[in-house]
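Data first, discussion second: the structure below is written as structure tokens.
All protein chains but one are shown at their positions in the complex.
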Amino acid sequence: ESSGNGQGGRVFAAPSARRLARELGVEIAAVDGSGPGGRVTESDVRAAAESQPDESD
Amino acid sequence: MVVGDVTTGTEVLVIGAGPGGYVAAIRAGQLGLDVTLVEKDAYGGTCLNYGCIPSKALISATDVAHDAGDAEEMGIYADPAVDLQRMVEWKDGVVDQLTGGVEKLCKANGVNLVEGRAEFASEDTARVVHGGEGQGSETIEFEHAIVSTGSRPIEVPGFEFDGEHILSSREALALDAVPESMVVVGAGYIGMELSTVYQKLGCDVTVVEMLDDVLPGYEDDVARVVRERAEDLGVDFHFGQAADSWEEAGDGITVRTENEDGEIAEFGAEKCLVAVGRRPVTDTLNLEAVGLEPNEDGVLETDHEARTDVDHVFAVGDVAGEPMLAHTASAEGEVAAEVVAGEPAALDHQAIPAAVFTDPEIGTVGMTEDEADEAGFDPVVGQFPLRANGRALTLGEDEGFVRVVGDDDSGFLLGAQVVAPEASELIAELALAVEMGAQLEDVAATIHTHPTLSEAVGEACANALGKAIHTLNR
Partner (left out) sequence: MVVGDVTTGTEVLVIGAGPGGYVAAIRAGQLGLDVTLVEKDAYGGTCLNYGCIPSKALISATDVAHDAGDAEEMGIYADPAVDLQRMVEWKDGVVDQLTGGVEKLCKANGVNLVEGRAEFASEDTARVVHGGEGQGSETIEFEHAIVSTGSRPIEVPGFEFDGEHILSSREALALDAVPESMVVVGAGYIGMELSTVYQKLGCDVTVVEMLDDVLPGYEDDVARVVRERAEDLGVDFHFGQAADSWEEAGDGITVRTENEDGEIAEFGAEKCLVAVGRRPVTDTLNLEAVGLEPNEDGVLETDHEARTDVDHVFAVGDVAGEPMLAHTASAEGEVAAEVVAGEPAALDHQAIPAAVFTDPEIGTVGMTEDEADEAGFDPVVGQFPLRANGRALTLGEDEGFVRVVGDDDSGFLLGAQVVAPEASELIAELALAVEMGAQLEDVAATIHTHPTLSEAVGEACANALGKAIHTLNR
């Protein structure tokens, strides 16, 4: 299995991207990163938020 | 209702003003919450009054004297005399400045300060008994509570702290004269920091430790650097020895230890410092009243928002368990305050650095090679010896190394172990790197100022990539 985001409890993303994920309600460990090595960027988080079904009622 | 009892209300009640509690209170105040902070003893808690700050003050001051007395090679001839009482007074001045600052910052951020001991009275009230005779008490209604009551030293059976013969770290940081000799029970970080200080001050230190090396939990080669330096300073180590009993003997005491095979050894000394760990303070809070029960280690368990099993009660710092470190306490305190204020905060830190202020210092963050392996990564390791670092040589302190652990597939930096002068500062760059999800290459390609110790950080990362300049690459 290749290493990547979420492996071994590690999230490879800057704190600013992780905060954005929390704001947008995105589970960052499940986001595929487009940055170097698979690092999750803010735009990855935004893209994940847009493609995510709206869970609010 | 007893005389002098009043009832007040608050949005957030914080119990305990250590680095967990006071930071939570200040942050809550910044976020516009009505917050009350109760402290029974001293602002700043263990950390500022009896822990981090006093120990680092004595370590640094001792080094000023010791280094000058040990520098003939550099052409420096000195025989410094140390007046420990005055050193401790200076340390107290540092503490006062910082605790005074904490009090001022709390007030400036609108925190209500209450002096006294708090315990829960119901799900949403706490009773505070004010310090001193006849000072009365009050009942505080709260919407949210943040428990930050910290920890206290564990006592070894038969070695109750008496402040005269058997000392805790707190008392060892406030002696008015250097003892001739001292037995230190426990070679964890507190025991090792204080053994080093006292040995450098001219005390004959003997360390007895149950396990087979200093600094359990640290890798062998890291611990070895610190142990060998302590041995060079004259500290006498006895491993595999459990403290058994003690008795007065002449002007001092005899400490008896027992090894695995039941063999008894005796160590004479003027004083004995017991430093075998710390335990959360949860027994004096009447936790049942709020519906909480600590786990078997006395810890209040919390989730990623620092929340306990009871929704409106949070726990931060030592009382919430390992790692029992001041900066963890503060980080948790900030998160708890932000969560109470409705912010999307979480304890999702990837990197909690830790430092040990021995000689040389240790700084660690993230995973070791073994941990990376267990977590399923393909670890690649880079290392750089301090003796190949120009700045270390100009400081006359060239023992130790910087080691970094990365993932070979992705290049991500997973952790680092530093044993070096200023390791506590060097770990900051590596913690940022781990926290940000940096790759080894990011650190290796960053220009490091010459001549600095931090060049060793860059080179260790370069070494992992097979392109260090000042050491041979594997």
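Letters A and B mark the chains as written, and numbering starts fresh at 1 in each.
One rule holds in what follows: a contact is a pair of C-beta atoms (placed from the backbone, for glycine too) under 8 Å apart; a residue touches a chain by one contact, two chains touch by 3 or more.
Worth saying up front: this structure is predicted, and the values here are computed from it rather than measured.
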| item | value |
| --- | --- |
| Contacting the left-out chain in the complete assembly, out of B:Ala68, B:Ala289, B:Val310 or B:Val381 | B:Ala68 |
| Sole residue of B:Asp318, B:Glu334, B:Asp359 or B:Glu399 that reaches the chain not shown, by the stated touch rule | B:Glu334 |
| Option touching the unshown chain, where B:Arg170, B:Arg224 or B:His448 are the choices | B:His448 |
| Per the touch definition above, residue among B:Val94, B:Leu113, B:Ala174 or B:Leu233 touching the missing chain | B:Val94 |
| Contact footprint on subunit A, counting only the chain that is left out | 14-16, 19 |
| Contact footprint on subunit B, counting only the chain that is left out | 19, 23, 26-27, 30, 47-48, 52-53, 56-57, 59-61, 64-65, 67-69, 71, 73-90, 94, 97-98, 101, 105, 108, 325-328, 330-331, 334, 349, 351-355, 363, 388, 390-391, 393-396, 422, 424-429, 431-433, 435-436, 438, 442-443, 445-455, 457, 467, 469-470, 472-473 |
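In the analysis below, only the chains that are shown with their structure count from here on.
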| item | value |
| --- | --- |
| Whole-Å gap separating subunit A and subunit B, where each centre is the average of the chain's CA atoms | 33 |
